[in-house]
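The complex appears here minus one protein chain, its other protein chains still in place.
What follows is chain A.
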Amino acid sequence: MTAPLLDIRNLSLAVPQGRSSFPILKDVSFQIMPGEAYGLVGESGSGKSVTSLATMGLLKKPLKVTEGQILFQGRDLLKLSRREMRKLRGDRIAMIFQEPMTALNPLATVGRQIAEMYVLHQGKSWAEAAKLAIDALASVRVPNPDRRATNYPHQMSGGLRQRVMIAMALACNPDLLIADEPTTALDVTVQAEVLRLIRELCAERGTAVLLISHDLGVIAEMCQRVGVMYSGCLVEENETRELFLNPQHTYTKGLLGALPRLGSRFQHGRSRLVDIDSIIPDRSILTQTRFIAPRPEVAQ
C-alpha cells in the first residue's frame, strides 16, 4: 500500500464571530495518491475552493483552521513556517486559478513570469531561466513560443493565458497540481483542449491533480475519484464511475438529476430537471449523512 501524497484529516475551518465561530469546513477528510486525479465537485460556497486554499497555505483572515491536519508527503502543512510553505508552494504544490487574466501579472511578460519559477525555486540564472521558459511554453503547445514569451498577458486570448498558467504551474515538476475551475472562463472547444493538456502533461510527469469544478462533465472526464462537497462537508466520495452510475447520497442524486444530459431528451423526451430544493426542503439534513466508499485495493 503506497502512502497518500496528500492526506487531509478531519479538517475544519471557521470564521470567528465574537465568542462563537461560523463553520466553513466541517470535518473534511480525503486522500490523494501520487499521480492520481481527484475531483471535488460542489456548488459555490460548498467549501471546495477553501479546501484548496488551505492546502496551498493561502487562507486569509478571518478564516482559521480549528481542527485537523493537512499531510503532504507526511509533513503537516499547517505546522510549517511561512518561509517553509513558500518554498513548497510553486515547487512541490502548484495551482492553476480560474481567471488567468487576474492571476497573471499584467506588468510583466509571460516569459518573465514563467522564468521567475526557475530562478526562485531552482536557483537558475535569469538567462538560463528565460530559455527554460520558452521550452515550458512549447510544452503547453503555445505556437511560436519564443515570440509569445515576450508578450504581456493582455496580448493573449483566454485559452493561451490558461496555457501560460499551466506552464508556470508545471515549471518545477510539482508533485501535486491544484486546478480550481481551470476552464470555467473558456469556450467549450478551448476548454476541451486545455483539459486534454492538463491530463496529458500530468500523466506524463506523474503529477497528482486536485481538480475543483462545479461541472460534473469536466470531473467525469478528468478524475479517477470524486468527492462531493455540500455546505462545508464532504458528503460522498467514490470512484468516478461508481459515483455517476450509483450515487448514494440524496444531494449527489439531486445534483446528477439537475443536469441536462446530452441525448436524454431524444431518448426519453423532455423531462423536468430535478429541483433539489423541492425534494429536500430542509437542506440542513443533507450534511447529516455521508457516504465515503473505501478505496479499492491496488491490484498487485
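In this text, a contact is a pair of C-beta atoms (placed from the backbone, for glycine too) under 8 Å apart; a residue touches a chain by one contact, two chains touch by 3 or more; residues count from 1.
The working rule: contacts and distances are computed from a predicted model.
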Protein that the absent chain corresponds to, by UniProt name, given "Glutathione import ATP-binding protein GsiA", "Thioredoxin reductase", "NADH-quinone oxidoreductase subunit H" or "ABC transporter permease": "Glutathione import ATP-binding protein GsiA"
Selected residue (touches chain absent from view) among A:Leu58, A:Ala203 or A:Leu259: A:Leu259
Given A:Ala169, A:Leu195, A:Ile212 or A:Met229, the one touching the chain that is not displayed: A:Leu195
Hidden partner chain, residues of chain A it touches: 43-44, 187-192, 195, 214-221, 240-241, 244-245, 254-267, 270, 272-277
